[in-house]
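A single protein chain has been removed from this complex, and every other one stays in its place.
Here is chain A:
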Amino acid sequence: MTLIKEIDYGTPESLSVKSVTLTIDGKSVTVPEGTSIMRAAMEVGTEIPKLCATDSIKAFGSCRLCVIEVEGRNGTPASCTTPVAPGISVKTQTPRLAAIRRGVMELYISDHPLDCLTCAANGDCELQDMAGAVGLRDVRYGYDGANHVFARNNGEVNFDWKPKDESNPYFTFDSSKCIVCNRCVRACEEVQGTFALTISGRGFESRVSAGMDEAFMESECVSCGACVQACPTATLIEKSVVAVGQPEHSEVTTCAYCGVGCTFKAEMRGEEVVRMIPWKDGKANHGHSCVKGRFAYGYAHHGDRILDPMIRESIDQPWRVVSWDEAVGFAADRLKAAQEKYGKNAVGVITSSRCTNEESYLVQKLARQGFLNNNTDTCARVCHSPTGYGLAQAFGTSAGTQDFDSVDDADVILVIGANPTDAHPVFGSRMKKRLREGAKLIVIDPRRIDLVRSPHVEADYHLPLKPGTNVAMVTALAHVIVKENLVNLDFVKARCDWDEYQDWAAFVADDRYSPEALESVLGVPAADIRGAARLYATGGNGAIYYGLGVTEHSQGSTTVMGIANLAMATGNLGRRGVGVNPLRGQNNVQGSCDMGSFPHELPGYRHISNDAARQAFEKDWGVSLDPEPGLRIPNMFDAAIEGTFKGLYVQGEDILQSDPDTRHVSRALANMEIVIVQDLFLVETANYAHVFLPGATFLEKDGTFTNAERRIQRVTKVMSPKNGYADWEVTQLLANKLGLNWNYANASEIMDEIARLTPSFAGVSFKHLAEAGSLQWPVNDDSPEGMPIMHINGFARGKGKFVITEYVPTEEKVGPRFPLLLTTGRILSQYNVGAQTRRTENSQWHPEDILEIHPHDAEDRGVREGDWVKVASRAGETTLRAKITDRVAPGVVYTTFHHPNTQANVVTTDNSDWATNCPEYKVTAVQISTTNGPTDWQHQYRELTEQSRRIASTIDAAE
């Protein structure tokens, strides 16, 4: 194993199709037009010295180290800013060039501390490398003149010197080592799009600073780390490198946080992670990442992590640490007993969107082959199940239609109920880049998300609709498109069912769906709706991106179909730059759905009643499968409360915290006779568990994740599992106690079985993934290397289906008792229920959940900034602190759900999507009032948690 070193070509790739041939040091080179001479040289292995250039950002031309000579031209141009030209002959090394470079280096070094041996970047410093490359032997200027290096010069205070900025928990900024190459500033602008850094002053006085000379933590910085990665010196450096030293080997793996699926080089020293560096060849992230993936992996070592299996007879007892054998034996016995006593359908499983494909596959297999029922579901139920249903109806497959790169060709971007800069940050940065290049933006969201107005990005339309009115909105947009004759009839005639189209067009054309008629329902001016519809229909390539703000509603599936209608009516499908793109939340939501986690579907989305599909599995697994759909998560809870569902195996999900109506869920869990929780920590659900099986982190196991663009990518084990087993191995232990006789030696064998039984995965194997880097399913005979863009020549179902989307107001209505609408979301630094991110320094950005409330509503209730407020709904009540802001409209309040003490889901109700039972998180009628502190429920809950987290000391256990 070695350290993977990627080639830095110095300047970005040119996408031109025209090529140019030139000569560099006597070698002939052919490159695309627009390529820099620096990059062309690197293509043939000639590394021209450079400091201010790196290939993730545009050339700047400030250091003058990269000078070259061109035959027949005067002077010594910078190779990073000089494009190639046909027939020119370039020299990269002559006595004149060498002298210039040494002079440049001498100047740099005369204002740089010479503590290389003890510097954290020693061995990974481009300044050091360049001093070596140019043959610097001597610095004539001495070190005692004006400098930025020493706090004192000859005893006098040096005002040019600045102390280290250690405010960011993950990296330091030591201005004394800065060579003002501007790479960090450009990375923050061009790659991340945050514009947090500036260069202040001029010439010798110029300095890098965060914001207006602020500390990093006080500035706009979002801690993505792009600047740290771009910095050629130790000025910006990871604290982990300072603490541990330089890494010696690395492995490519995939982030376990969100659905963007960034790939990283995990840079290691032995089994210790030194740092995570986003992988340049990663097709989802192209060398960029966010604060979670790059920095928030410390939870793997957190003291709260449970490493030994534990059991208890009943949930009022303390936990007892036992052997793996005893734990899985106890679990298996109880599961069998529950089935004997209450029938075979009395138990079930929940697979995880955080675990690997292989792990989800095995957990659903355990239910189908072991329990002989289809009681398997996944937490994707509570986020994107309406996408699955809706897109399958419209197009014939539930998959998102594009790859992320497609956004580079979008002319109009329509974002509905998604907050990419917080929830899908790396894709958010890509989107902002395209917007800065001039693409138009429409945002449909009750809240003014960052994208609506941020540096150099401004939405053309923000339609701040009332929560719960999405269907009315998409139908009103369709009304305008149809009535104003903006439909792409050629596309519709060629690709869609014409009769269904006509019914649909007549339906949306009805006056009750005009923007004017719906103005008061939506709370959005009709003119804006008309403007947005025209822009989407006529502005060139229109791409729709949507998220949980669409799906988590009682009409979630209907909205998804309404979105598909808009894309079909305008012909925005089947090529780059367009499409319908669900932004999936967790890292493996897509994968857990693909793997047959749903109770009605086998892997690869084949209904359980499909005889051919079922028989293939029956033959392979040697059992006969139940052809009837099993219970979905909410149905499991209902059945548990009723007393017919008694046992649950939950892998890597905290259903008690993440599912709506916490009281209902806890009642259901308390009614069960065997709850098995497999996780890293004693999560909230474990309060009701009888068996705790310790899980492994993504750093400790092999497998694959599938991101929001259907891209299957490898997860690589870089350290031995602290708990002893990868999660798939734990499932295998349990399965074998249930008599299933599984024999997987590694994750790759599981993938082989998946490929054997799932047509859309037929060509997937670890070997193929190693060769290709990543694959976007379907991977089969028709598309052996996968399919970046779907529906190019026709829809998966044949003709596209227009569906009538009648708007039905949610039952969750405001009234005198609950006059405000609560909607929920997430923020950048925390992840979902926060079990991992709360156990890292990321909590410095978000120590608690906050309630956003509009100034009018706050004033009516006497609420001031920072007050404790009580949020009450018909389901329950909780307290949190208030933040007064006009980001939310009057009548709307907003919070996140990252912290268990807040228990935002105590107030959410059991309303759900009509087709999929995906809960309606995004709309709850509430009342807000001031209060002194936490509610009784919060107190009781904390007590219960403390009670149920007790672990008997080993001596007790031995008795």
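Everything that follows uses one rule, which is that a contact is a pair of C-beta atoms (placed from the backbone, for glycine too) under 8 Å apart; a residue touches a chain by one contact, two chains touch by 3 or more; residues count from 1.
Simple rule for what comes next: contacts and distances are computed from a predicted model.
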Name of the absent chain as recorded in UniProt (options "ABC transporter ATP-binding protein", "Formate dehydrogenase subunit delta", "Electron transfer flavoprotein subunit beta/FixA family protein" or "Cytochrome C"): "Formate dehydrogenase subunit delta"
Identified contact with the non-displayed chain, of A:His607, A:Lys767, A:Arg817 or A:Arg950: A:His607
Contact partner of the left-out chain, one of A:Asn147, A:Ser554, A:Ser597 or A:Thr924: A:Ser554
Absent-chain contact - pick from A:Thr194, A:Asn635 or A:Ser658: A:Asn635
Residue, one of A:Thr896, A:Asn917 or A:Ser948, that touches the chain absent here: A:Asn917
Contact residue for the chain not shown (choose from A:Gly343, A:Gly622, A:Pro784 or A:Gly866): A:Gly343
Touch list for chain A against the chain that is not drawn: 343, 345, 374-375, 497, 499-500, 503, 507, 554, 557-558, 599-600, 607, 609, 628-632, 635, 638-639, 641-642, 644, 803-806, 808, 811, 910, 912, 914-917
